[in-house]
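For reference, the structure discussed in these notes is given below.
The complex appears here minus one protein chain, its other protein chains still in place.
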């Protein structure tokens, strides 16, 4: 259908019930709008600002929930890995291994992900230019894996803010399939509290710009109760707003496809 | 028609012939696409990096050419002013007075422009947030002039680059009519040569994002021979590319209007 | 004595009494420490965020107060100008004409200042690299005036913060006498209130780094009651802290002179 695809789900897998509930709701929307979906959930949160932040429910337990979502609804899944040893483990349960933005320069991790043969989704570091993602992509390809995607999640702007540089979209499309992570791009890091803030009111603005500038896919975190989610509550889209958002984006995409 | 409007023309008025030639070409496109046009040209270049850069052909001479364009083609015109004294002079020849980005914090200049009763177009400083433009807008309104527009022309990112922060578009629309300057937003300042660089290959990318995020108007500089223009050659759009660009943008705008 | 020199005084000339009182106190300190002083005061505040901010007591009135300070204490004075027409006026009353950071790219203003034959102090734009100040310096020299100084006042970092890039000090010293403005470098612009914030607790930190990296002079704003000053209260140093600060800086300078 030449539509964009979507990586979506909650920030962290908090339990089976919430994962299935969120997946079911997302799929009801993406099926209707003919948007290919990859269900997203972190099995572990390894880079929180504070040691007392929620870090997960147990690695295998969470990965099995991702697998159950996949089998229940027939959708592929994606999760992020943080050390080389995670690659082999996670690859047994999910379809796409994601390298977090802070870790995209870690050669061992990128190579370990590549060697599983799974699709590798490289988040652009907040400290990296679009052009420099070519080197990260090449680490995957040089490891014998051509299935590589790049996801922009904004660029550091001052200590406590991020900007999406849309010049990066056509630049990164030269290197591989390019995704825009609309919820993390709106984070506001380094807040005094040690809890990252966000601008969820700007999700549709950033997503529209992404579609208009030609992204292949969108990434977003969504939850039925963001305020009580165990992580990234400040950024996630409320599930109830997903259909209207995606409906608008599909309309723009259809026009872009004709240009 | 609920279309976006356009401020377009060459960077500087280099002479009557070139101004009329550029205006005629732009109007042939904007008429066809039903885009309201305000013809743009600087009567003086006052903030060049180097003292030996081209600074203009004479103030009144250039302003009279703008007036001639207006009368010949029946379009309103805009020019930028740099000192309070320019406001009264320029107001006799043009319809919109533009405050350059570097000068948008100069109260005397903004108030002088406001007091002419002309439309005032405030460029967002490269060093200002979208939110802080509210104060600049209020300086115009507090001077008794409600006809105020805001133009984003990018935000400083490192010494030699700029990024457009599209979160600023909905923010500034709360304060007034909001325009995106697509050619200056792609400048690359502080180059070693003392001549500002640019990324004209990214004009359509940035313009599409602007339309998708809801700008009321676009601003762009265009010339039939950018490489030989007397200023800003590194950024201007070649006139021959204008129709295709605007055609694509109108298509996106029509979709946006339906959302 | 090979000491650093100092440009200091209140942000704005609020009246004769306060100017004389501040000057007397500064001079008692700089005389003791053998620091050459140029007394600083703005005769007009032309670039405030909001139109209701204090803008001055009257141009000539303020300039005459600066002249009186000069005659009373035998010190040279500096003030900032905002439009070309100010240059001739201010040059009749002060010894150094200062070009504000936002205006340092305005050729007409820089040339007008240069042509008075007075010393010209160019503030580095918050949006400019140290290297690019060479072009501003050349505008003064090309106007026949070799008496030019450069003052760093920090570089924009995100919307609401500034950083001093100390690599710029040796760079700018290649172009002329180089000063560090320690109070404005600690501004925090674009605050929601429309009033610029600051970090006066960091004045000594930044000043020490400036002396250690070889600045020729320091610039600072000081007041006997910063909280009630009519402008820049968030940044100014309390006069009572001046002697201790300068004593420490002179000690560092003496060591630097031996290296």
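Note that the chains are named A, B and C in the order they appear, and that numbering of residues resets to 1 at the start of each chain.
In this section, contacts are C-beta pairs under 8 Å (C-beta built on N, C-alpha and C of every residue); 3 or more make two chains touch, one makes a residue touch a chain.
In this text the structure is predicted, and so the values were computed from the model without any measurement.
Novice: Please work out which displayed chains the absent chain touches and list them by label.
Specialist: For the complete complex, the undisplayed chain touches A, B, C.
Novice: Among A:7, A:103 or A:172, which one touches the chain that has been omitted from the display?
Specialist: Only one of A:7, A:103 or A:172 touches the chain omitted from view, namely A:103.
Novice: Can you say which of C:16, C:59, C:165 or C:243 touches the chain missing from this structure?
Specialist: Checking each option in C:16, C:59, C:165 or C:243, the one touching the absent chain turns out to be C:165.
Novice: For chain C, which positions touch the chain that isn't shown here?
Specialist: Residues 155, 157, 163-167, 169-170, 186, 199, 202, 205-206, 208-209, 211-214, 248, 251-252, 254-256, 258-259 of chain C touch the chain that is not shown.
Novice: In the whole complex, what residues of chain B lie against the chain that is missing from view?
Specialist: Listed in rising order, the touching residues are 157-161.
Novice: For the chain that got dropped from the picture, name the residues of chain A it touches.
Specialist: Per the touch rule, chain A residues meeting the hidden chain are 46-52, 55, 82-85, 102-103, 105-108, 111, 125-129, 131-132, 134-135, 138-139, 142-143, 155-156, 159-160, 189-190, 192, 194.
We take it that only the chains that are shown with their structure count from here on.
Novice: Over half shared numbers or under half: where do the identical copies chain B and chain C land at their interface, same or different?
Specialist: Chain B and chain C contact each other through largely matching residue numbers.
Novice: What is the distance, in whole Å, between the centres of chain A and chain C, each centre taken as the mean of its C-alpha atoms?
Specialist: 48
Novice: Between chain A and chain B, what is the separation of their C-alpha centroids in Å?
Specialist: Centre-to-centre distance between chain A and chain B: 37 Å.
Novice: Find the geometric centre of each of chain B and chain C from their Cα atoms only, then give the gap between the two centres in Å, rounded to an integer.
Specialist: The separation of the two C-alpha centroids amounts to 33 Å.
Novice: Quick check on chain B: which residues sit in contact with 2+ other chains?
Specialist: Those would be 155.
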